[in-house]
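My questions will all concern the structure given below.
A selection of the complex's chains, in situ.
A and B are the chain letters, set down in written order, and residue numbers restart from 1 in every chain.
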Amino acid sequence: MNKNKLFPQINGILHGGDYNAEQWLDRPDILAKDIELMKEAGMTSATLGVFSWSAYEPVEGEYHFDWLKDVMDNLYNAGIYTVLATPSGGKPAWMAQKYSEIRRVDSYDVREHQGVRENHCMSSPVYREKVANIIRQLHAHVGNHPGLIMWHVSNELGGECYCRLCVKRFQNYLAEKFDHDINKLNKAWWTTFWSHSYNSFSQIEPPYKNGDFSIMGLNLEWKRFTTWNMNDYMKSEIKLLRELTPDIPITTNFMQLYDGLDYRPMAKELDVISWDSYPRFHNDYESLADVMGQNTFDHAVMRSMKKDKPFMLMESAPGLVNWHPYNKLKRPGIHKLFSYNAIACGSDTVQYFQWRKGRGSFEQYHGAVVDHLGTNDTRIFKEVAALGAELDGLSEITGTLIRSKVALLFDWDNMWAIDDVKALGQESKKYPETCMSVYKELTKRGVDVDVIASDEPLDDYDVVVAPMLYMLRDGAAESLAAFVKRGGQLLSTYFTGYVDKDQLCILGGFPGNGLADVFGIISEEIDTLYPSDRNSVSFTDGSSCELRDYAEILRVGTADVLGTYDSDFYAGNAAVTVNSYGEGKAYYVAARIDYSKLGEIMEQMMVNAGIAIKDLPDGVQYHCRYADDGTAYGFFLNNTNEPQTISEVHGTDIQTKNIFDGKMELAPFGVSIIKENN
Amino acid sequence: MNKNKLFPQINGILHGGDYNAEQWLDRPDILAKDIELMKEAGMTSATLGVFSWSAYEPVEGEYHFDWLKDVMDNLYNAGIYTVLATPSGGKPAWMAQKYSEIRRVDSYDVREHQGVRENHCMSSPVYREKVANIIRQLHAHVGNHPGLIMWHVSNELGGECYCRLCVKRFQNYLAEKFDHDINKLNKAWWTTFWSHSYNSFSQIEPPYKNGDFSIMGLNLEWKRFTTWNMNDYMKSEIKLLRELTPDIPITTNFMQLYDGLDYRPMAKELDVISWDSYPRFHNDYESLADVMGQNTFDHAVMRSMKKDKPFMLMESAPGLVNWHPYNKLKRPGIHKLFSYNAIACGSDTVQYFQWRKGRGSFEQYHGAVVDHLGTNDTRIFKEVAALGAELDGLSEITGTLIRSKVALLFDWDNMWAIDDVKALGQESKKYPETCMSVYKELTKRGVDVDVIASDEPLDDYDVVVAPMLYMLRDGAAESLAAFVKRGGQLLSTYFTGYVDKDQLCILGGFPGNGLADVFGIISEEIDTLYPSDRNSVSFTDGSSCELRDYAEILRVGTADVLGTYDSDFYAGNAAVTVNSYGEGKAYYVAARIDYSKLGEIMEQMMVNAGIAIKDLPDGVQYHCRYADDGTAYGFFLNNTNEPQTISEVHGTDIQTKNIFDGKMELAPFGVSIIKENN
């Protein structure tokens, strides 16, 4: 057994999902049927209690936990373990009515009414006390249950609160951060602009929609504070859980590149990363391979937050969801393909929202294993059950890990800064899309890539790609310079190194903080193109490509020019350069060129760095997980509905036991896990 | 004289309109000119007092009714009768200033400022008292005037109020509805979801925009309550009016498929149905025949609320309106065509908003009989006057009624439920559009159709069409089953029978409550397509048609398969079925197929039921009204600007006295009323 296996109690890949048993307490027949169907579907886990507070405590101080214990008993007796949520994601109506401070205040300074979910004030002492109490109660009743294998803190934490309690905490947070020196803050935020200087921390308000949204530093710090405050809240739950059950691992379920919180500081507090994945399959604007490519990027973001552990696919939808603009059915085979993609990318679980469709309210049509029809013979149930049978047999890959020599830098605060910057084109900034597009080019070449923060250590990497790294955190430029100097291959793009961590522009030339030397260029101007504008770049090797949206005009210092602009007033100027710096090379792509061309440049970087590239058919993905003993498990996934032939496969399919030493055929939407010959 | 004739005092079709005399009290010359012009235009009625409160009571407790009496006298002496509004549609500024409770609170819980119209709080005791007082005053001054032929309660009632008074009434309404048992409500609304259970009715708030919009049952009940409360308010006016003038009939003016109120419970309180019709003629997205087709559907909705009485076209625009996105002129002849369409569909009046254009404020450019120019020689005046002369000669058709053997089911709460459901495609639900499109296919075949509620008796019908009947009210499924069993022809579509009256999903298979047996199928999944997705259906008779938006995947039981899907993973599966059930047939159309094909299926149902179909040229409509003695008056309307030839006409044109026994020519935009040979 690999030492990083998450759940020793469970044989193969954990198979589970949200189970809202409290919705069916008046239907014991259905609760009994659920156990039967879960066994049939090969479920090994159920997530309980996500929204059970009103069931636990329907009246203040009046508790009901027997039903929960019964459900956990019945599951456990059927060999199904419980992931137990703390119920703080949904606050009871009586509490919202009695304690108004637990309800958030919105960005117009208006207190919300009770409703929806995940919207308690993170600062409220009353709420924290109420949550601590219900967790103690929960622990008292089922905390030592043998079926309990994990805590699931709250649910999809997110959002902001602008109440007086939060504002006060924000002011204190700022005073701490700026050493109780208001002029330090004034300088960092450049508040002399528009006469916005403060003379006291008490004057600072959040960026209310009918207040101040003109100070970039304030806007950014408010987002950082929201992460800090949400994390502080989450830690208050975690601290108590660790006291009560030191041996039960803790997670919370993240969302896809959720832009309201920087997940990285939160990840540090968790034992395991888990997240909820809901791609828009079969849409009318991109291919299935593109959908899966983005999903792969999302998995990499999550995986890279804890590189030494598998992550968990905490939620996914059997069949369809109910909140996409068009809620199309997942075609046959896609559920399996999607689930294996998660595993290929490092997940050790496949979990669903939800086990059984509820009869009413917001998510009554959200995909589930068991439909309102209630039978085991639906298409969805049969696909889930077939997958469940397979997952049980994958014990040998549990606890294996991805190892990567390539990193893509992605920072939440860089995303926030770019999103907020008053420059460029309002509709064409597309920082996350740019990162994903770059990532897809690497995925096409069968290269597993870590997605990391710009100030994480780069020691393990040979290639680093840093698209649009507009904001330079303290030390980030120095780290990149050192990386290249010791032989690394670095690629950056237009809009790199303009500002410091407070969004103050760096004086003396972009990219700043020494990066101009690393790249051997200075960017003098950035041209923002209208959507229909086009230009192109001609390369010294005779190739060319189109560009759109952005083009910087460079002053070339020590760099070699690889490509030049073809037209406009900067025709002939450098568009793509490479600079030898120490032992390494630093590529600068000054314009938004075609991603396929960018892929070719990165391919050259792999060659420089001696990193192996796969020659894969279009639409086929490859990922590799390694066991403690170094055994490599190669995952081949066919994201097309045509059969595909893979070459250079050497090893054994761990499910079919077929042995390959050259070509391998993949069925439409097919998956193959090859234990590779070493 | 037919016994259902609305106004014995008036010879032919009533010809009238809103007359805002209070705007011209300082211009006696204009008031005198109005009488003269009304006579010239053949007006037999004027609607007075719709917004006269400030003129009646400019200062609290100070009354001015002499001007009203003078106007009514002058009209009466000229042979023009008065429809008199209660003035509650527009509250005086002094009242809004002094009694803030009469102003509504919006969906963000913010009290509105004074302004606009039709926006008093329906719950306010102060407002009800003020309204009762002004009605008593009005009655005291003109209640016995010989010219008074009808009360017009308030004006275009609509909108919502979220004030504390309304919230309290909502809570009481719910407590009554759920037998003062909060858990009954919790179950009906599935509030365990997201931990939303209440433990007291006092915790329930309306679906504030910054509150709870996640409980489908709450959202729906709030809309039902708004109808209940508006009706309660309206009844408070009606009760008083009936006490004061037991013999004067009462109406209120409805709006086209207004989605804020379920008009049917309100209709029960009225003596006559009336409504305001403003089609967008000559637009750039549909043909005139389509515009008229939709107008015909709208008339049918109104007519079917009181099948034993003609209805009233209370408002329509001479010339143009002022609030459409593009306020295009009605082309010559359209005014006549549109007016006759109302009559053909069961109206015994043609009325206008407005008689004379006011000089200022919001509707100064709304079409009127008399323009700012003020003369009798404008195109509009001449068209109105020509029509007026004709209407006077139509005495024999007043009081005649439409008789229909075909019903289309349309429920307001089904529309609200579909609109709110978190499923399908956000932009492609189109329930009312679907009903209209189905209706138009029936109209093309010259079949008059009632539009009724799903729980109304079906005894009088041989064919029932129920598109997208998502919500099954209590008894609706049983009624449909009985209808088919006794020999009826029933057609339903995808998205039928999913939920009960509280929007709880029905377990055990859709369509629920026994309808799966009636149709001999179960719908296992519904696929929502992206807008550019297409599929098609091939029928056993060799024909085929396209489909878009929605496609259900059926399990076929006892039904015969009429058509199957051509592509996608459910190719070959049943798309259209028919089931013999008792003496009747139940058709199920599982996908959004072309409406022309749906028309063919319905045509087959007519044949099955022995209902006559007309063979009409494209763009020509036919409707038929019956006198007490059974005499049939056939209306032929040419919605094209080409002459059209109708075949199989047998009877006498009651206006030209021409006799037809075969072909009849209709002029462009022409109308012919044929007293049919029996």
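Basically, a residue touches a chain if its C-beta (ideal position, glycine included) is under 8 Å from a C-beta of that chain, and two chains touch if they have at least 3 such contacts.
This is a predicted model, so every value here is computed, not measured.
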{"item": "Full complex, copies of the single sequence (shown: 2)", "value": "3"}
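What we mean here is this: only the chains that are shown with their structure count from here on.
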{"item": "Whole-Å gap between the CA centroids of subunit A and subunit B", "value": "50"}
{"item": "Sites on subunit B touched by subunit A in the complex", "value": "108-109, 187, 189-200, 202-203, 205, 207-208, 210-217, 421-428, 502-510, 522, 524-525, 527-533, 553, 568-569"}
{"item": "Complex contact set, residues of subunit A against subunit B", "value": "20, 22-23, 26, 51-55, 58-59, 87, 89-94, 97, 106, 110, 112-117, 282-284, 319-320, 322-323, 325-329, 331-332, 357-366, 371-374, 378-380"}
